[in-house]
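Missing here is one protein chain; the remaining ones are kept as they sit in the complex.
Order of writing sets the labels: A and B. Residues in every chain begin at 1.
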Amino acid sequence: MNQLDIELNRIKTKLMEMWDLVEYQLQAGREAMLTANKELAEQVVKRDRKVNQFDIKIDRMCENFLALYTPVAVDLRLVLAILKINSNLERIGDTVEGVAHFVAKLDAPFNLDLLEQTKVVHMYDEAEKMFANCRVAFINNDTDLAKQVIKHDKTLNKIYRKSDKIMTQYMTAKPDMIAEALAILSIIKKIERVGDQVTNIAEEIIFYRDAKVVKHKSDKKKKKKEQ
Amino acid sequence: MSKKHNKLEAKNLNAYYGDFHALKNINIAMDEKNVTAFIGPSGCGKSTFLRTLNRMNDYIEGFRVEGDILLDGRDIYAKDVRVDELRKEVGMVFQKPNPFPKSIFENVVYGLKIQGIKKKSILEEAAEQSLRQAALWEEVKDKLDKSALALSGGQQQRLCIARALAISPSVLLMDEPASALDPISTAKIEELIYELKNDYTIVIVTHNMQQAGRVSDYTAFFYMGELVEYNKTKSMFTSPKNERTQNYITGRFG
C-alpha cells in the first residue's frame, strides 16, 4: 500500500473512532432520557469534550494531508467528505449534549403517556437507525444505503411536524405539565436536527463515491415546479 | 518512540567556490532514521550542502569549507578522516541514474569489490540483499549478467540505490533522485524511501514540493546560501514561520 493510502486510512480510522463515540453518546442520551438518569446525562455532557477533541484532531489531520499529499480525484473528494462528515458528527455530538442538558435538569422521569403520544422514543430509535446505517454505508462505500438513509429522514420530519399539534393539545389539557412538555418539544427538535445532520453525512458519502452532488436537490425541483 | 539521536549535524558551516560564498553559516541537526528534505530555488546551496555531507565537493577546484560537519559526533572534515571510509558510511544517489556500463551484478557489487572483497558467495548474497532492499530483485533476478544500461530509467535509479546500499551505509544522500523519471517510477522511488527510512538516515534534495511533502519528516528551506527555515515537514507545509518560506512553498516566489 502506498503512503497516501496509509495516511488516508489513518484519518478514516480516526473518523470511525469518533463515529463510534458519537453513536455511544446517542445511545447514552436515549438511556438517560428514558430513565431520567442525571448522572448518565452529566457523563454525556462531559464526554462531548472528547468528541470536540476528535473534531480538532481530524481537522488537523486533513489539513496536513492536503498540504503534504496534494490529493486529487477520489482521494480529494474523500478528504473533503471527511472534513464535512467530521463537522456533522461534531454537531450531532453537540445536539446529544443538548438533550443531556435537558435531562440533567429533570426532577422526575418524563410522563410515559406523553412520550408515547409524541412518538419521541420512536423518533429517537429511527435517528439511531439512520445513524448506524449511515456508518455502514460509509464503511462499505454503499451509496444505495446512503440514499435510503436520506429518504429515511422523511419519517423523522413527519413525526416532528405532527409534534406541534400534539403538544398544544397536551399543554392545554394539562397546564401544570407545560415545562416538561416544552422540554420534550425541544428534544424532538434536536432529534430532527440529528436526522438532518445524518442526511448531510449520507450526501457526502454519495459525493465522495459517485462525485455527484445530491444535496439541495429538492430546492431545485421546487424551483422548476414553480416555474 | 525512543528519542532519536543526531546523526548529522552542521555547525557554523560556510562553503566557498573560489570567491563565491555558497553556504552561509548553516546550523542544522538531522535525526537518525528520518527523512530530511532540502528545498529551495536553483542555486540556493541545497545541493552544495548535500555534497559536503560526503565530501563530494573535494574534487572541485577552489571549493573550501569552514565550520564543522559532524557524523555521529565526529567531524568529517577532520584531517584523520579518510574520504573513502566516510563514503562507505554516507552513500549517495544522483539526479540522473548513472549505472556503470557493466552488468547489473557488477554494478551492485562494485563498492564491495573495490574494498577488496572477492569471495563470490559474499558478493552474491550482498547483491541479492541490496537488490531486494531496492525493490528491484524480482525484476532483475534472471538477468543479473545483462548490461545495466538495458534497464529502464526507473529501474536504473533503483539499481543505483541498490548499489549504494550494498556497502551498508547508515546515511543515504539523494540529489533529486526522481527528477528524471516518469510519475510511476517516481512513485516507486518514493515508496522505497519510506521503506528505507526504517534503517537509514535519508537526506533528499528535491525541486518537487509535493515530493518533499510526501516523503520527508523534516524540511529545510535554503535561499541564497542560507538556511531560512528548518522544521517538521507538517509544520512547514501548513504554517511556515518565515515569509520567504511561505512564498516559496506556495509558488509565489520573487
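One rule holds in what follows: contacts are C-beta pairs under 8 Å (C-beta built on N, C-alpha and C of every residue); 3 or more make two chains touch, one makes a residue touch a chain.
In this section, contacts and distances are computed from a predicted model.
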Hidden subunit of the complex - UniProt protein name among "NADH dehydrogenase", "Phosphate transport system permease protein PstA", "DNA ligase (ATP)" or "Peroxidase-related enzyme": "Phosphate transport system permease protein PstA"
Chains shown that the absent chain touches, full complex: B
Option touching the unshown chain, where B:Cys44, B:Ala164 or B:Ile249 are the choices: B:Ala164
Sole contact to the chain not displayed, among B:Tyr110, B:Trp137 or B:Tyr194: B:Tyr110
Residues of chain B (touch criterion as defined above) contacting the omitted chain: 54, 56, 59, 61, 83-85, 87-88, 91-92, 94, 96, 98-102, 110-111, 114-115, 149, 160, 163-164, 167
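Just so it is clear, only the chains that are shown with their structure count from here on.
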Chain A-chain B separation of Cα centroids, rounded to whole Å: 50
Chain A-touching residues of chain B, taken from the complex the two chains share: 187, 190-191, 194, 210, 213-215, 233-234, 237-238
Contacting residues of chain A [partner chain B, same complex]: 2-4, 63-64, 67-70
